[in-house]
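The other protein chains are all here in position, but one chain of the complex has been omitted.
Then we have chain A:
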């Protein structure tokens, strides 16, 4: 009978159903334990921040084309701020004001370095016109770059209160333009200087002697170490300019084309390099300007007219003078008015 068959079926399945129902009931607490808990695996800002290493950032994915926008939080910005506002003013202040103080003390103690034997009246060519052009091209760019750069670091504190926000911002905008554009002739000058003067700036044995004797800087009325075309001090300036200039150019290049380094961490790094080297560079150039102008009698002529006095040359570059005399490019000693060299 169909009915009894179904009854039989039910009788058979009844315990099974009951068992299933029971299973369901007992399974409930277990199901609750493994229920959806979005918090278990969700990224936590706290954990991400704590896991960050120095200079790291919390980065994800963005659907806009600008990949840099994928940086959600970069705490390193605060370190950069600290560098800009707390450390850099000290680095720059000590380097620049410190150098000015040293030079002032040096001028007071040592006085102007004179040509010991007086001017001879005879001159010889020290820097040809192309060399002088290159020097002044680089130097004039450097001065504008230095002043406009210092304006970025110190202008807000020192100049803004004097001129007011509008005038200062307008001036700073022009300074920024000048800084961006004059970077190129500066780099050109740097490259030419390297090519025309490298052969005279290779360090040699004479330089050790020169350094040992302090370059005659502290021996008043005295003895000068014989030097070739450039003495160790001048070679030092050459290499400071070349190495400092290359560092400034490379770092500046990245800042000028902010899309080159690609991310904010690299840009922060290059600004720090650019700023620190700049402060040291400016300090070194202050010493260079000092000794080439008020610090030493007869020195400015080398880059001014290009013609230096024979006695000045003999006192500072004895070997070079002899070489030039041998080549017939300098007046001989006998025609010189004043007394024997050294």
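Here is the rule we use: contacts are C-beta pairs under 8 Å (C-beta built on N, C-alpha and C of every residue); 3 or more make two chains touch, one makes a residue touch a chain; residues count from 1.
Heads up, the rule we're going with is that contacts and distances are computed from a predicted model.
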Seminar exercise, completed: Looking only at "Formate dehydrogenase", "Phosphoribosylformylglycinamidine synthase subunit PurQ", "ABC transporter domain-containing protein" or "Septum site-determining protein MinD", the name UniProt gives the absent chain is "Formate dehydrogenase"
Problem set entry | Option touching the unshown chain, where A:75, A:93, A:111 or A:262 are the choices | A:75
Exercise. Among the options A:117, A:153 or A:201, which residue touches the chain absent from this view?
Worked result: A:153
Exercise. Which one touches the absent chain: A:267, A:282 or A:330?
Worked result: A:267
For this session: Identify the residues of chain A touching the omitted chain, counting contacts across the whole complex.
Result: 37-46, 48-49, 58-64, 66, 68-75, 77-78, 80-81, 84-85, 151-153, 155-156, 160, 165-166, 168-169, 172-173, 176, 180, 255-259, 264, 267-268, 271
